[in-house]
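The structure under discussion is supplied below as structure tokens; questions concerning it will follow.
Every protein chain but one is kept in place in this view of the complex.
Letters A and B mark the chains as written, and numbering starts fresh at 1 in each.
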Amino acid sequence: MNRSLLLGSGALLLVLVLAWWLTSRQPKPVLLIPTLTGKPEYCLTCHSDLAQISPSHPVKTFGCVICHGGDALALNADQAHSSMRGGANPSDLSVVQQSCGGGNCHSGTAADNSDHIQRVMGSVQSTYAGAISTMLYTFGAEPDLTARFGIHAVSDDVITTKTGVPALKVFDPATETNPFIKEFATNCLDCHINAKPLTGQPFDRLTGCAACHTPKIDSFSKGQIHKLTTAIPYTQCNTCHNQGNYDLRTMTFVQRTDQSTDRLHNYYQPIAQFTKCEYTLDCVDCHTRTEAMGDGDIHSNETQIQYIQCQTCHGTPSQLPQTKTLTDPNDIAFRLALLNPIVDPKVGDTILVTDKGEPLWNTRVLPDGTYQLVGKATGQVFTFRPVMGSGCTQIGTDQSSAYCHTCHSVQR
Amino acid sequence: MPDPSRRDFLKLTTTALLAASGLIGLAGLIRFLDFQPGPAPKTEFDLGPASNFPSGTQTVISDVPALLTHNQAGFSALSLICTHLGCTVWQDANGLTCPCHGSRYDDKGNVLQGPAKKPLASLRVELTAAGHVIVRTG
Partner (left out) sequence: MRPNFFHHLHPPTIPAAQARWRYTLGAGGLAIFLMLVLGVTGILEMFYYIPTPDQAGLSIQTITYQVPFGALVRNLHFWAAQLLLIVIAVHLVRVVFTGAYAPPRRFNYLLGLALFVIAILLDFTGYVLRWDIGVQWALVVGTNLIKTIPWIGSELYIILTGSTQPGIATLIRFYAWHIFGLMLGAAILLVWHIFRVRRDGGIAIPPPALRTDNKRITRYELVRREVLAMLFSGAALILLAIFLPAPLDEPITQTAEVLGEARAPWFFLWIQQMLKWGDPFFWGVVVPVLLLVLLALIPYIFPKPADRELGRWFPKSNRLAQVTLAVIVLVVIILSIVARLSMPGGPSAS
């Protein structure tokens, strides 16, 4: 019996030592208490080598869980990731309101320029209302080109423009009888912000906000890029744009076949006409936030929201481009420059503005009357003169880009 | 002394093993109870814009607690935690008095009277780039 007691004591001691040893071998949890939430998280135990997503979302302030969801205190990977929103992409439009939303974040009011999510949800890029309504009208399912359907249902209580519609219903191809429209739904809905992109390297992108704001480097096949930026290069826009054309007879997408590596040939489709600035600058250098993310209204067509023209920066023979002098230190132009510090505007600087008053914050009126623009993604500095006082023979009333291209288009 | 018998050896070893288990258990218990779950107390207090504390004023900041003085020499902060047993010192007509056991300090924090022996601590004050006053207790 004494021997059994010895064995028993030995067994107990052994097990206690085992427990101690195993506990000491566990990874030391790395605690983070982000200042915005005040709640502890352990994501950094495994993910501490992940690059911070952007200077305006520092991990010490935000942590990880406020955007990604997930189980903040779990050290087991499966449990920690089990309730993450949107998988690895919390900006997918199905979960964006919980991840990026909130009155203090990106679904605030238009007055303080923080209503991004509302605007994006109603924007043509995400509702795809233009393509859908054009198809439905062309094949007789709608009496006019006013949008009635979108990829997701959305409604808008406050309409501020002439072309805004109050609501869109969900486009459900199952209720359509026309075979062309059904083909359209099967083959052609890969390019709105919430769609999974076509497979293949040129189309690689994420969905939701990340579709534009998380630019790919080479290809995502190398792993997700943990980055949010406003310095969006043209290659990101080209994951949907400029990759080919639709053949309406067969209702298929015909991908462009030219292979090229330099910007001049890579940027636009072989059929396109463009000027020098249209390929040396990135899309975001001209196209504004309102054009890309919407103005809060639901529009029926891209043409109702896209309004930038050559004259916005260059003016006409009789008119200088519109400018604005920055007097208010809280002007949105300063905030935008902070996000992408390629320029350092000061109070008192004069910048170009669009017809709708959107500041082209990466521009400046130089003391000698010429203008300067710094490329948002390239950082290149361009100086240019207004059209007024130059040898331009433009008729002031024709401001279509095709008209300017007549003289200024570039040969590939 | 006779050689220890086999039974004694077994008994001794068993006792030793049990004692070792007990010690491990105790050590584990101490480590278990040693843990501090809550967030650490604040050591940095942002008091807001410096314009709230014009020159020539003294303000009691109850959060810290501290007495913030702004004079020609700049900002200074005196901790109002009594060095005797930790009550918050009050400012009254006689200067700084502790309500608990009657310690008294002058406006520089030196002990005038009372069971307290050590003077009130001086706290570091900083001005941020945005013009806010920060008091540090750590």
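Criterion: contacts are C-beta pairs under 8 Å (C-beta built on N, C-alpha and C of every residue); 3 or more make two chains touch, one makes a residue touch a chain.
In this text the structure is predicted, and so the values were computed from the model without any measurement.
Thinking of the complex as a whole, which visible chains are touched by the chain that is not shown?
Taking every chain of the complex into account, the missing one touches A, B.
Can you tell me which of A:Ser4, A:Thr199, A:Thr327 or A:Thr397 touches the chain that was removed from the display?
The one listed residue touching the chain not shown is A:Ser4.
Provide the residue numbers of subunit A that touch the chain removed from this figure.
That gives, for subunit A, the contact residues 1, 4-5, 8-9, 11-12, 14-16, 18-19, 22-23, 29, 31, 39-40, 42, 71, 73-75, 79, 82-83.
Need a quick check: the contact residues on subunit B for the chain that isn't drawn.
28-29, 31-35, 37
Throughout what follows, only the chains that are shown with their structure count from here on.
List the centre-to-centre spacing of subunit A and subunit B in whole Å, with centres computed as mean CA coordinates.
Their C-alpha centroids are separated by 49 Å.
What part of subunit B is in contact with subunit A in the complex they form?
That would be residues 7, 10-11, 13-14, 17-18, 20-21, 24-25, 28, 39 of subunit B.
Using the touch definition up top, name the residues of subunit A that touch subunit B in the complex.
The contact residues of subunit A facing subunit B are 2-3, 5-6, 9-10, 12-13, 16-17, 19-20, 33, 38.
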